[in-house]
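Our next item is chain A:
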Amino acid sequence: MVILVALGLPLLGALLLALFGARHYAAELNAAMSFATLVAVIFLVLRVLRHGSILALHEQFFVDSFNVFLVALTAFVGFTTSLFSRPYMRIEEQRGRLSPQRLRLYHSMYQLFMAAMFLALLTNNMGLLWVAMEAATLSTVLLVSLYRTRASLEAAWKYFILCGVGIAQALFGTILLYFAAEHILGRQGMTALLWTHLNAVKGQLEPRVLGLAFVFLLVGYGTKVGLAPLHNWLPDAHAEGPTPVSAVLSGLLLNVALYAVIRCKVLVEGSIGSYLPGHMLMGFGLLSAVLGAFFLWRQRDIKRLFGYSSIEHMGIITFAFGIGGPIANFAALLHMTVHSLTKSSIFFTAGHASQTAHTQQMDGIRGLVGISPTIGWGLMLGSLAILGMPPFGVFASEFLILTTAMREHPWTTPFLLIALGVAFAAIFRKVQPMVFGESDAPPLPHSPALVPVFIHLAMVLMLGVYIPFALAEWYRAAARLIGG
Partner candidate 1 sequence: MSPLTIVRQFGEVILAIAIAPLLVGWIAQCRAWFQNRSAPPLTQPYRMLRKLFHKDVALATDASPLFRMTPYILFGTMVLAAAIIPSVATDLPFARVADAIALIGLFATARAFQSLAAMDIGTAFGSMGARRDMMIGFLAEPALLMVLFNAFLLSGSTALPNVVEASTAHPFLIDPSLVFAAVAFVMVLLAENARIPIDNPATHLELTMIHEAMVLEYSARHLALVEWSSDLKLFNYACIGFALFLPWGIATHGADGGLALGVAVIALLAKLIVAGAALALIESLSAKLRIFRAPEYLATAFLLAVLGLLVHLLLGA
Partner candidate 2 sequence: MHPSHVIAELLKLLAASLLLISFAMLSRRRTQRLITLFAWQGSVLFISTLLVAYSAGLTELYYSAALTLLLKVIALPWILHRLIQRLGAQWDSETLVNIPTTMLVGLGLVIFAFGLAQPISRMATTITRNTIGIALAVIFLAFLMMITRRKAITQVIGFLAMENGLFFAATSATYGMPMVIELGIALDLLVGFFILGIFFFQIREQFDSLDLSNMEALKED
């Protein structure tokens, strides 16, 4: 059962690394496990491509066109991040910021986190989805607090409390969902929480209850998506955790949380029949985009900066899902992809940049192209990509989103444009002096693994000028599935 393999490999990895995580080959092991997972996922994807969507294990797991590409994305970015984290963590260890024991924790938690995300993505059961999200939170809490410094503890604590509370709301939402569902589906066979069944009968579910449920689910999972004003944990966690963790948080966890929200949205919209959920998403999205953009303006810490940029982009994606319809959903899915690729690559370079300069304060980071051209150009191109500069793919999705917004809700366009403009000025005026200019810092002891960066950026570039047919079909199918 390929799904089980895909789920089991990271768990196995977590176990192995919990045992051997302190050895010198732990990083390689980590990468190897991630690679194995990637391979398994590729098989899964191929199967889906061949036979269409899968239901498995008493319908507890399922793969449709919506989550399969997220699974693929997650596996891929997870693998590249593990590649990146190898030299990065070595350097951290050499500089005495981490002990081997911590590295063991890091590696096993990393795998556990991946497992949790796969579970969240693959499960058909809204309850299991909740459990998986909670598990992901817990594992990342440990990762964020890895350095055990005051700042990292504070960040982890805030992260834990805010997301814990949020998740609790989500649980209540799930309970309400179940409550509404069992009237239709009954308690027998425990089908009342299976998304596929819920989706089948969503028309009959009691609208009032689902309305309430959606509010709780939205607030709950939305906290993890980092929608303003529920976002406060996000910049801290991104800034204080180890960079690979920031990369996967930004690149994957937010996506997964949003995935959960969208699953719920599909059900609720089907039941209510009104655009209420869509409008809620649009509201959150717009608010996050604008606030995120203005937050960017005053940042000093490089990882914090890009954390806020994630808020902004999650806002844009949420907004697009809120608009709904084939084009907007297509654009949102595309934006999910390019954002996680770009943002993770940015975090890779940002991590090495702050290592070379021995600080995360952007005023301290100067003249990267002089020290290491790959880091410098990686950061520059990545930032330009994330800012929606053509020919990078982010522009493609933003173009679609903007045009659709003009079409469906013209009044939102100025806000979006202001957000984009301000974000551009804010990020670029910070990145340029870091990349260009003079510096006398010595290069890194271990040569940074920046191949992932350029692979990611190359993919993003390709998506800007050419979207492969299969991928496009995929997005289309998913967009149809989401509907709205």
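Simple rule for what comes next: a residue touches a chain if its C-beta (ideal position, glycine included) is under 8 Å from a C-beta of that chain, and two chains touch if they have at least 3 such contacts; residues count from 1.
Here is how the candidates were picked: all candidates are chains of the complex that A comes from, given by their letters.
These numbers were taken from a predicted model, which means no experiment stands behind them.
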Candidate from 1 or 2 that touches chain A, complex-wide: 2
Of chain A, residues touching candidate 2 in the complex: 125, 127-128, 130-131, 134-135, 138, 141-142, 145, 148-151, 153-158, 160-161, 164-165, 168, 171-172, 174-176, 178-179, 182-183, 187, 190, 192-193, 206, 208-209, 212, 235-236, 239-240, 295, 298
